[in-house]
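In this view, the complex is presented without one of its protein chains, the others remaining in place.
So, subunit A:
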Amino acid sequence: MATDDDLTAEDPLGVDVQRSNGASVIRLAGEIDMLTTPALRAKVNEELQGKPTVLVLDMLSVEFLGSSGLALLVEALDESRNRDVALRLVANSRPVSRPLQATGLTDLFALYPSVEAALAG
């Protein structure tokens, strides 16, 4: 049951969605792991179902990306192709770039250094 404490407690993963001009931007802050991936998956699927032209995952403030998060990214990529949505990742720091690189996934994704660049394509 929700209490005031829950509202003030810091979530391990902050998820903020903004939509404009057919593009969705999901800004993520914190840790993407076994604990936080299910809620994020629901959010990403919800945005994909809206069929935006572009879905940007802003991962600049992500501090940890575990294998469940990597699996989610791969699923989202498959689903975005099925729905003809351009999935773009914004990531330029080690907590995201190293897991992608170490698992050989970097080349699968369209990576951009900023949200502006991702929206511009």
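Throughout what follows, a residue touches a chain if its C-beta (ideal position, glycine included) is under 8 Å from a C-beta of that chain, and two chains touch if they have at least 3 such contacts; residues count from 1.
Basically, contacts and distances are computed from a predicted model.
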| item | value |
| --- | --- |
| Absent chain [UniProt protein name; select from "Histidine kinase/HSP90-like ATPase domain-containing protein", "NADH-quinone oxidoreductase subunit L", "Amino acid/amide ABC transporter membrane protein 2 (HAAT family)" or "Cell division protein FtsX"] | "Histidine kinase/HSP90-like ATPase domain-containing protein" |
| Selected from A:Val44, A:Leu57 or A:Leu70 as touching the chain missing from the view | A:Leu70 |
| Residues of subunit A (touch criterion as defined above) contacting the omitted chain | 12, 31, 33-35, 64-68, 70-71, 74, 94-95, 98-99, 102-104 |
